[in-house]
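For this depiction, one protein chain was excluded, whereas all remaining protein chains were kept in their positions.
Let's look at subunit A:
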């Protein structure tokens, strides 16, 4: 135990830098996934069948490919067609895209759960489809989508560890390097597990707080 503590004191600064990158990566990918997810969910409600079909295709393709493969595609394949990305940017884009389909599903379910009687009230005021979307469906649907959004955010935090495979020095990769060079696998991975936990609990709590603030009115 004493050894664990002294080792921890040495390892923690390195791991905390990794954790910082993990959190940054997660938040950036979260923003990308939410924006893309909103686009997919809005397109899925379009009155144009072509747009709806395209959305369904995008969602099925993205959902059907493992996240690690998507990251490799962004990181290794894009440079071949002349698009060079920093590993961090590739991670944000890859994770953001992969998670956008889960966000889209959350938002779609939220939009559909908005009481149709409220849409009729809005239409009766003379609102067109876009205005109904912006003034009624979006604000109410997002509230309904918040609890599953919280789950998705925590999953994204954990899956950000996949970005270790494209050389991003986030928590998992920082830990791997440390473990290889010190042979203290046990200590390192326990610390990594604790740090992921330490990050995911506040994230879940933050979403719950947001939920409560929005529900109170």
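Throughout what follows, contacts are C-beta pairs under 8 Å (C-beta built on N, C-alpha and C of every residue); 3 or more make two chains touch, one makes a residue touch a chain; residues count from 1.
Definition applied: contacts and distances are computed from a predicted model.
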Choices "Succinate dehydrogenase", "2Fe-2S iron-sulfur cluster-binding protein", "Sarcosine oxidase subunit gamma" or "ABC transporter domain-containing protein" - which one is the UniProt name of the chain not shown
"ABC transporter domain-containing protein"
Listed residues A:17, A:52, A:143 or A:158, member touching the removed chain:
A:143
Which listed residue, A:10, A:31, A:77 or A:118, touches the chain dropped from view?
A:118
Among A:65, A:83, A:113 or A:131, the residue in touch with the chain that has been omitted
A:131
Contacts of subunit A with the missing chain: which residues?
115, 117-118, 120-128, 131, 135-136, 139-140, 143, 217
